[in-house]
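The structure appears right after this line, and notes come after that.
Note that one protein chain of the assembly has been removed; the remaining protein chains are unaltered in position.
Chain nomenclature is as follows: A, B and C, assigned in order of appearance, with residue numbering initiated at 1 for each chain independently.
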Amino acid sequence: MDLTYTAEEEDFRARLREWLGKALPALPPKPSPDDWPGRRRYDLGWQRTLYDAGYAHVHWDADPTTRLIFLEETERAGAPYVGANFVGLLHAGPTIAAEGTDAQRARWLEPILRGEEVWCQGFSEPDAGSDLAALRTRAWRDGDDYVVSGSKIWTSHAEVADWCELLVRTDPTAPRHRGITWLAMPMDAPGITVRPLRTLAGSAEFAEVFLDEVRVPAAHRVGAENDGWRVTMVTLSFERGTAFVGEVVACRRVLGELAREARANGRWDDPVLRRRLALLEAEFRALWRLTQWNVSEASAGGVPGIGGSVFKLRYSHARQELYDAAADVLGDAALDLDRPWVLDRLSSLSYTIAAGTSQIQRNIVAERILGLPKGR
Amino acid sequence: MDLTYTAEEEDFRARLREWLGKALPALPPKPSPDDWPGRRRYDLGWQRTLYDAGYAHVHWDADPTTRLIFLEETERAGAPYVGANFVGLLHAGPTIAAEGTDAQRARWLEPILRGEEVWCQGFSEPDAGSDLAALRTRAWRDGDDYVVSGSKIWTSHAEVADWCELLVRTDPTAPRHRGITWLAMPMDAPGITVRPLRTLAGSAEFAEVFLDEVRVPAAHRVGAENDGWRVTMVTLSFERGTAFVGEVVACRRVLGELAREARANGRWDDPVLRRRLALLEAEFRALWRLTQWNVSEASAGGVPGIGGSVFKLRYSHARQELYDAAADVLGDAALDLDRPWVLDRLSSLSYTIAAGTSQIQRNIVAERILGLPKGR
Amino acid sequence: MRFRLTDDQRALGQGVRDLLARRFDRDALRAAVERPALDRELWRELGAAGFFALRLPETEGGVGLGLPEAVLAFEEAGRALLPGPLVATHLAAGRVPGAAEGETVVTTADTGGLVEWLTEADVVDGVDGDVSGAVALRSVDPLTPLHRLPRRAGRTAAEPVAVLLTAAEQLGTATRACELAVQHARTREQFGQPIGAFQAVKHLCADLLVRVEVARAAVYAAAVTAGPADIAAARLLADEAAVRGARECLQVYGGMGFTWEADVHLLLKRAWVRTRRAGGGTESEELLAGELLAGAGR
Partner (left out) sequence: MRFRLTDDQRALGQGVRDLLARRFDRDALRAAVERPALDRELWRELGAAGFFALRLPETEGGVGLGLPEAVLAFEEAGRALLPGPLVATHLAAGRVPGAAEGETVVTTADTGGLVEWLTEADVVDGVDGDVSGAVALRSVDPLTPLHRLPRRAGRTAAEPVAVLLTAAEQLGTATRACELAVQHARTREQFGQPIGAFQAVKHLCADLLVRVEVARAAVYAAAVTAGPADIAAARLLADEAAVRGARECLQVYGGMGFTWEADVHLLLKRAWVRTRRAGGGTESEELLAGELLAGAGR
């Protein structure tokens, strides 16, 4: 067991840090949260900057440890988040890389890396959330096209995306997981309506996407027809333990800020609050170590594990605890949306739900790691 | 809503208190926990004392509020527990009263009330715990007798019982709940072996009972053959919210003692511990009020509710919290079995398991009160 | 001892529920979210129905009922998420002209700190009515405008009736959270069955109910005894039932619960606001600790 980084890794870190020190001050001002075109421009601009500096590939080709360092350092330096590049870099891109044809890779990968095209994700549907395989958006073949009708939900950046990685049902008679196909849908195709979806935090980070006989060329299908479930899962399982690196680094910073705030406003003297923060410190130290553990295992094995469910179960809960503690530090100010941490507290509520509820994650841990039988 | 007692109820309480003041000092010394014959004598003696004073019927005929007062006052006064009379007074007796023939009632009820006969319960089996209907102890008819073979577990007072209320399977081909019969088995019948069952608290409060072709006269069957499940459930649902009256009174006393001990040893100055005890105070105040609520509802409606599951879920958890807090008050002494509360802490571990695990109770609450569908 | 609702009490609770169902149903709630202002007409209707004058003696033009009835009314208000400084106005009835009738809207500022509905209120109780220095917050609850006032003088103990009525509102909100969760669990299907058929969801709902019923017993009992320790206990349990209830309702709702359109967040945000009122958390805990120690000699 070794927690020191190799000379090579430390070198990567040092060069990255130095580069960030120069690159970040040159960034344009951050757009406001509801300025979607501005956000697209900003996020793509940052991706282009990374590309030019040779860091664009880090999510795809780099060793997990290198990726960990990249995510840790960019978060520490306050660099922009992956933002509008999320789906392209972290899901659609890797899927195309793994399952696409040469022509598809040539068409789609480079624009993602260069920060030229934005992807969004059309997986969830109103009636297919935890049970994703229940999706009902239909597609049927018509000449060289698929014709798609249905609706998708929880789609980020739909307003400004160029492409949507879309799961559709092409064989309604097949078993649930069998009749699904993966398509790359151009977002400017006729028949697409995007409606912003307001969350309980008051913002419209997500959208609903309604599809009314949208034509998608069959050449945009990745993988075989009706093989979309496997195509998608290949990429989901690509996760190498780095999904939450930046967030854990950020949570540890927030915890320090909470301690300072509590000392400033006198609440630090309450042992109940102080020890609660101490337990969170223990928690996030451990979550950081668990991240390093999962990354090291992934580096060594090359085979992605499902330890991600263990991590997500604990982390999503810990994040909610963190912001509940923040509310106690703030006192009355916890009701003021203009104070730091208050909106984060609202956002934290989604963590035990999104990307697989805690209930689903516990099923996964119990059945796939512990080998307990599936319920009847 | 009224929390004051009627003049009649207050009168009952005053007379009971006065009587307890005289009766308790006349009690013989308490036998040691492993002196079973002594415990039998002591418990039956107390029951006889109650009988002579006119209090024996209180569990059967009294209004639930009167029963509440009886249980509250006897606990406060430190009167003996129901002990060896438990099954006779609180389960087998009411079952016979409700479902027995005139002859059966005449034979069995009076000796229970007079403290002359001890009953034990033969329901659970090693493979039929939460799933009681899975019981496999077999009985087949042979002339005027049933012949019974199998084994029972978690039987209290088996060593000194005269009778066992026994559930046996008389029709192995019927649906699970249909082929069960209720028998009164004399504990001196040949073929019965009683083996003490040691608990994690180190004591042998329970026993296993092995039955090897034990003959039970068919005249000892209560209710029809194969109707034993219904016969049993009639009595289980008799519970009128008074099952834990004495225990809640006792828990509130313990909480006060914990506060005093904590002040004496200095731990009261730790706000973490102090507020934890305060939350338990809130908890047990509420549990006492919930008891009064359930009893009042039962008094008014006559129809037993299933609010007992709500109460048990919360109470069993609260009791464990109480004794965990006791351990924190005790500090190092929490590891000393000779200190008060330490054995109680061990015993409290059974509360979320015995008489229906918390998991089963949550099913009951969700399905029968909230109307949620049964799982497939 | 008859610790259960009398027919009259049941009728009173139902009456308030019916009034609110008629005048502040889900559509009205959602309209209020988009345009948060006090409905003065509804306020007068509540006044006419005796909501504010409930505990005023009949000789003073009140309804002449007691704390238990007030608690039942405020529980319904909490269940409906009725907005406005209801507790303060109720407490001002008979003291501030027009409060009993719902003509005058009264909010309270205690000795400073958070003030609900400051701009909309006609009268501010506490801080000698001096609200200079009040700063508007961007309130987390769209249905509770908030200001912050500098604290004055030594803070006095919370008014027990206000603490109890807040607990009653929390109880109502917790009840609503349980109802919503159960309703969703019954109807929402995933994996080919209602999600309420899965033990994980089923048990969340059961725990919701248990917290509600324990809090209910504590709140109703405190209404009968009016004892400060009973009130403190009621408040702690009701705060928890409301906040955790709304949180777990959100978990049952899944993604839909995270949307603005679902009502779940309104329950949670209001419950959060109420936990900050005087008498919550540490204050009630220390009161109970003192009571526990004092009574331990019994």
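Throughout what follows, contacts are C-beta pairs under 8 Å (C-beta built on N, C-alpha and C of every residue); 3 or more make two chains touch, one makes a residue touch a chain.
What you are looking at is a predicted structure, and each value in this text was computed from that prediction instead of being measured.
Looking at the complete complex, one finds that the omitted chain is in touch with A, B, C.
Across C:9, C:111, C:183 or C:199, the single residue that touches the chain missing here is C:199.
When you scan B:127, B:142, B:213 or B:269 for touch with the missing chain, the hit is B:127. Remark: the residues of subunit A touching the chain excluded from display are 1-6, 9, 65, 68, 255-257, 259-260, 263, 268, 274-275, 277-279, 281-283, 285-287, 289-290, 292-293, 295-297, 299-300, 307, 310, 313-314, 359, 361-363, 365-367, 369-376. Panel shows subunit C; residues 198-200, 203 of it touch the chain omitted from the view. Residues 124, 127, 129-131, 134, 153-154, 197-200, 202, 270, 272, 327, 331-338, 342, 346, 349-350, 352-354, 357-359, 362 of subunit B touch the missing chain (whole complex, contact as defined above).
Here, only the chains that are shown with their structure count from here on.
Among the remaining chains, A is positioned farthest from subunit B, on the basis of C-alpha centroids.
The most centrally placed chain, judged by C-alpha centroids, is C. Look at where the CA atoms of subunit A average out and do the same for subunit C: the two points lie 38 Å apart. For this pair, subunit B with subunit C, the centres built from the Cα atoms lie 39 Å apart.
Mean C-alpha position of subunit A lies 53 Å from that of subunit B. Subunit A has residues 270, 272 in contact with two or more other chains.
Contact with two or more other chains is made by residues 198, 201, 282 of subunit C.
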